[in-house]
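Just dropping this structure here.
Then we have chain A:
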Amino acid sequence: MAVATLVALSLGACGEGPGGGADTSEPGSPIKVAFEVPLTGAFAANGLNQKNGFELGLDTFGREVDGHPIEVRYIDTKGDPATALTSARQIVQEGVTVFQGPLVSSESAAVTPYLAQQKVPVDDLTLCSEVQLDSWQKNGNGYSSGWSCDHPALMAAQWAYEDMGWRNITIAAQDFSFGWEVAGGFKAAFESLGGTVDQAIWVPLNATDVSSYVSQISQDTDAVYAEMSGVFAVRFIDAYKSYGLTGAIPLVGITQLTDQSVLPQLNRDAALGVMTGAQYCDGIDTPENEEFVAAYKEKFDLYPGYYSDAGYVKAQIMVEALKSLDGDYSDPEAIAEALQSVNIEAPRGPVEISDKTHSPVQNVYICEVQEIDGDLRNVPIKTFESVPPEGPLEYEEWEAHFRHDSAGRPE
Partner candidate 1 sequence: MTTSTASAVPPAPAAADGIALSVDDLGRHFAGVKAVEGVTLSVASGSRLGIIGPNGAGKTTFFNMLSGELKPTSGRIHLFGRDVTSLASHKRVALGLGRTYQITRVLRGMTVLENLAVATHGLSGSKLDLLRPWRRYSAKVEEAEALGASFGLRHRLNAYAEELSHGEVRQLEVCLALALKPKILLLDEPAAGLSPAERVDIRNLLNGLPKELTLVMIEHDMDVLRGAVDDIAVLHLGELVTRGSVAEIQRNELVRELYLGKRRQIDRTAGADPADSDGKAPHA
Partner candidate 2 sequence: MITVDDVHTYRGLSYVLQGISLQAEDAQCTALLGRNGMGKTTLIETMMGLLSARDGDITLDGTSLRGKEPFQIAKRGVALVPQGRHVFSSLTVEENLTLAARGNGEPGAWTLERVYDLFPNLNRRRKNRGSDLSGGEQQMLAIGRAVMTNPRVLLMDEPSEGLAPVIVDKVGEVIRLLKQEGLCVFLVEQNYGLAIETADRLYVLAGGQVVWQGSPAELEAADDVRHLHLGV
Partner candidate 3 sequence: MSTHTPGAGAGVAGWQGLLARQQRWLMLLIGLVFLLIVSSYLYRGGFYGQLVTQMLIFAIAAMGVGFLGGYGGMVSLGQASFLGLGAYGVAVPMSDGADPWTAIVISLVVTLAVALLTGLLAVRVRGISFVIMTLALGQILFGLASSWVDLSGGDNGLIIPVAPTLGPLDLNDPIVLSFTVLVVFVLAVLALRTFVASPFGLALRGIKSNEQRLKTLGYATRLHLYISWVISVMFAGVAGILFVFTNGLITPTALDFGHNGIVTLMAVIGGLGTLWGPTVGAIVIMLFQNYLSLYFERWATVMGIVFVAVVIFAPEGLWGLVTKFARRLTRQKAARGQLGINEVPVGDAGAETESELPDPTTEKVQQ
């Protein structure tokens, strides 16, 4: 029995021939794109939005470059770093031209060293860890087209201190690296301006009951800054209302807090007036965005969320870059270089990849949940234009905090 299966395995292993880089020399041969994305698990909604955005982007910008069809294979990582790594190994062995994803920061941290070692061109969405930063700076094979994790938080801190005049703030964040980066960025910027973070509440990813964390928020803070996503965002905002905080203490958050991936599930009264520091809001008033929102709504009957925009931008950058290569996709280094040199006008505004951090220089918005034509929408109330990844901080100061926070909770 054991022997039989081993033999079968061994035949399977030998039968499919040598692996390695994708062979794209033949005319009409496919460009192999691997897309790791969580389609199940806690991050599934984000993953699905991103996939939808990517599909719409391919529809818009083309599924074929110079006669080579773009062949996308989506791999469900379940939000689990170990799965992401195992799948990455498997798919890279089978040959890949461009690697997209993964989405979750811990997945990126797991996959990045392997992809760097294999010199695979990769666009992994968000820059959240020291591992990525080091790897991009050293190998240049990858970048994050979405944003660096703390980017919107840095500007939200500046806005909170300067525009709103808040001095004491409570932070509530999910207890994982994305949460650490976001909360740490907010804290670093807010404190460097002179403010105080009086309480930090960390919600474990496996928390059974989010509202028991909400009930820990003290009544005498100026405002709450929240990093919550998916069902945690829904629970958090609901609990915020039911424990009597809505209307009493302003709630500001990361993009995901009121992103369209959760907004329809929110209690209307609880959601109205919640503000976010965001790199994309569905209510951005530009032709690019209006076109994108209309197309997205037509195709999926939903308003696009930030992850939809991110998927769309990924496709836009990739197609533009591939076009610049004149049909030669044999050199991973050239592909990586091309991907990072594209400057585009995206729904979220102009996007340019920074040489220092390999993450975007782009607009950051402060948005507010408003009701427009009976729908809840995120509407920009302030725009910071073409902000570098370090935001209001000095670059060295930013890099120090960034490296520190990606390894553990900020103090």
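How were these candidates chosen? In short, all candidates are chains of the complex that A comes from, given by their letters.
Things to note:
Convention: a contact is a pair of C-beta atoms (placed from the backbone, for glycine too) under 8 Å apart; a residue touches a chain by one contact, two chains touch by 3 or more; residues count from 1.
Everything numeric here is computed off the predicted structure, so don't read it as measured data.
The candidate from 1, 2 or 3 that touches chain A somewhere in this complex is 3.
Chain contact summary for the complex, chain A toward candidate 3: residues 1-3, 5-7, 9-10, 12-14, 16-20, 80-83, 85-86, 89-90, 93, 105-106, 109-110, 113-114, 131, 175-177, 202, 204-206, 407-409.
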